[in-house]
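Only a single protein chain was left out; the remaining protein chains are all shown in position.
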Amino acid sequence: MKLSKTRRAVFAGLVLLFALPLFVAAQSGEIVLKWPCIWVGKDSKAPAIAEIVAAFNAANAGKIRVEIEPQPDYNAYEQKVRTAIMAGMAPGDIFTLKLNASTKDFYTSKLLLDFNEDLTGDWRKSFDAGAVTQSTIRGKLKTLPFETAILPIWYNGDLMKKAGVAKIPATMDELWAAMDKMKAAGMYPSSQMSGDTNAWTSMIWFSWFAVSNGGPDVWDKPFTDKAFVDAAKTIKRIFESYTTPDAIGAGAGVSGGHFLAGRTVIFSNGPWYAGRADLKATSFFPSITIAPVPSTGGYKNILISRLQANIAAGATADKARHDAIIKFLKFLTNKPNMARLAEVSGGMYAVNSGFVPKDNELQKQFYDMANKGYETAADLEAALGAEATLEFTQQLSALALGKITPEQFCGLVEKKIDR
Amino acid sequence: MTKKKGANHPWIIVYMLPLAVFFTAFFIFPLVFNVSTSMMKWKGGGEMTWNNFANYGKLFQDDTFLLSMKNNVIWALSQGFIQIPLATIVALILARNPRGWKLMRTIYFLPNVISTVAIAKVWTALYNPQFGVINGILKSLGLGGARNWLGDMSTALPAIILMTVIYIGYFMIIILASIMNIPKELYEAAEIDGATKMQQEFRITIPMIRGTLATAITLAMAYGMRHFETTYLMTGGGPAYSTSTMGIALYLKMDALRYGEASAAGIILILLGTLVIVAIRRALGKSDPMTEAAQ
Partner (left out) sequence: MSKNRAEKGFNPKAAAFGFMKWFTLLFFLAIAILPFLWLVVNSFRTNLELETAPFGFPARLSFENYRNAAVTADLARLLLNSVIVAAGSVILNLVIASMAGFILSREKFRGRDAIFTIVTAGVLIPIISFMVPYFWMVTTFGLYDKLVSLIFTYAAINIPVSVSLITTFMRAIPKELEEAATIDGCGFNQRFAKIIFPLSRSGLATAGTFCFIYAWNEFVMAMLFTSSVKSRTIQLGIRFFTSQFITDNTGMFAAIVLSIIPSVLVYVILHDKIISGLTAGAVKG
């Protein structure tokens, strides 16, 4: 039996129970588009987003008005998007979500607008083709790729020099040797963590290992595949010998704090971290170099990257409203606006604006790496979704503590993958 | 449920009406909704389809969920039987009005006012193996001091449970308010009979506040049963699920858009909680305010 009927009956019952008057919003000639938006307050994109919206509203005065509803706290925002959709309402006319194996279930909802018919011609060409393909699920394009990221590892050059490591390790053997030297010099070689819901920094390392062992399509293989077992062995070795004593159970704040404090030499994160004011204030900031994790298997030159934020819109039967939404999104994603966004935030976007960072050397390194034309592959969280990532995180602690073998570890994660 | 057969006074219905309306809207209706969705496949805003008890079956086959259930029982018992005795001791002392008791009463309550986010941050830092104060103290006492309290599967749960004693102020004020309602004459009479203060506490105070203590234990166990936020912020349920609770499992199911399973987890939580609390109340026997009131 289909539920919508039952659900409606339950809800209708409640309405009768209360028999309260319903309020109907008054309609005027102007189309108001609500955008519950996380890029407000202290967010680095906030000033550019505010400018873009103001410019659009000025140009369309009396016809279309985009209204930003400021949403603090990213997790809570995701919760609100989820709750609204589950309660049968679009969270806004425009909103954003992180597209991964879990959130792709939203594509089954009728509340989201399908961009397929609108994303054509030059507008389509302005987007990164790979990102559009990644955002297309069973022929539907219910979100537009917007913010992207590559996830390399970072080296503190000053500490490397102090430890007597002359160059960025290009092979795993070199990496092990370099980390031994760092240890000998009294440093913790790398920032690792198995806390939070995704073991963020260590999940990035693991993704590199898995992809270089099994290729860019490795996530389609069963998790018990040798590529994953070997990756598990490698990450276990790092946890056992080459990280801080608090790594097991640590959250992203602890892992990042160690790098910021100069206690660890190698770190992993996306381009946004390069924009941190407190990182820029450190003495070692100019010495930071980013690089891919050395290949552990047969595949080389594949970058781990992800869609960080996709734009979604509320489906509507009203043609004028639909056109207004598209008009705004076209404006938002035009070249000058995207260049402005990239400039203030240092983030990376699925729309190529031709922007290259000038004053932040580290952010420039991200752009250079992304523009090398390497093949890209998703990270574990994006590829496998929330439940498998949680299992990965929890069992990573058990693996690092020696409570389970790499084979058992992979077997446990496999059970949580929903295919 | 709000029809009161045999009610001999029409005012009873009037007085109960606001409760009936609000409780139905905010508890009964959502509960009915959740019981329905717990028997459905419902994820990601797509169609909802009945799958009967499949969600429950999945949860009961999941070792980590079973571990969460066990942890919740530990939480409920520790909240009821560590928090409440401690809160009672402090309340008994404060009720005798020692110097500065009003200020102390306010300070004891302070942690309940501070956002959990901040509390979790302090305690995560306190337990940190490298720069945490707890390891620092242990080291200076020569008692080791290299343990990763929250990163060790055997110490993480006790560490978080121990931390929650900072919240005793919550129950302390219930108990203190109840003690202060005891007529002073009872103590004066006991004093004349030559009873020591300790004897007065056991002969007068404790029996007089028995109903309140039972309520406090019930509340504390219920809070323990649905415990979620502090652990989620401190360990996320790790390492290796050793601190996971049903509340965390429920939250993470919602995070993964498995709403049907999340509803089932919520229903199991309520049923298990009722079971534990009823069992404890039975075991405590006479302390049950219901049986007391019936007499």
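Per-chain numbering from 1; labels A and B assigned in written order.
We take it that a residue touches a chain if its C-beta (ideal position, glycine included) is under 8 Å from a C-beta of that chain, and two chains touch if they have at least 3 such contacts.
Just so it is clear, the model here is predicted, and its values are computed rather than measured.
A.B. asks: From the list B:Val122, B:Leu138, B:Ile206 or B:Leu233, pick the residue that touches the absent chain.
C.D. replies: Within the whole complex, the residue contacting the unshown chain is B:Val122.
A.B. asks: Which residue among B:Ala54, B:Leu138 or B:Ile166 touches the omitted chain?
C.D. replies: B:Ile166
A.B. asks: When the complex is taken as a whole, what residues of chain A touch the one chain not shown?
C.D. replies: 11, 14-15, 18, 20-23, 34, 36, 38-44, 69-74, 76-77, 79-80, 83-84, 86-89, 253, 256-257, 260-261, 270, 272-273, 276, 278, 281-282, 309
A.B. asks: Considering the whole complex, not just the chains shown, which residues of chain B touch the missing one?
C.D. replies: 1-2, 4-9, 11-12, 15-16, 18-19, 22-23, 25-27, 29-31, 33-34, 86, 89-90, 93-94, 97-98, 102, 104-119, 121-123, 125, 128, 131, 133, 165-166, 168-170, 173-174, 176-178, 180-181, 183-187, 191, 208, 211-212, 215, 218-219, 222-223, 225-226, 228, 246-247, 250-251, 254, 259, 262-263, 265-266, 269-270, 273-274, 277, 289-290, 292-294
Basically, only the chains that are shown with their structure count from here on.
A.B. asks: So, what's the distance in Å between the C-alpha centres of chain B and chain A?
C.D. replies: About 36 Å separates the centre of chain A from that of chain B.
A.B. asks: List the residues on chain A that touch chain B in their complex, please.
C.D. replies: 1-4, 6-7, 10, 14, 17-18, 78-79, 82, 85-86, 88, 102-109, 111, 194-197, 244-251, 254, 385-387, 390, 393-395, 397-398, 401, 403
A.B. asks: Mind listing the chain B positions that touch chain A in their complex?
C.D. replies: On the chain B side, the touching residues are 24-25, 29, 32-33, 36, 40, 42-50, 64, 124, 128-130, 146, 148, 150-153, 156, 235-241, 244, 252, 254-259.
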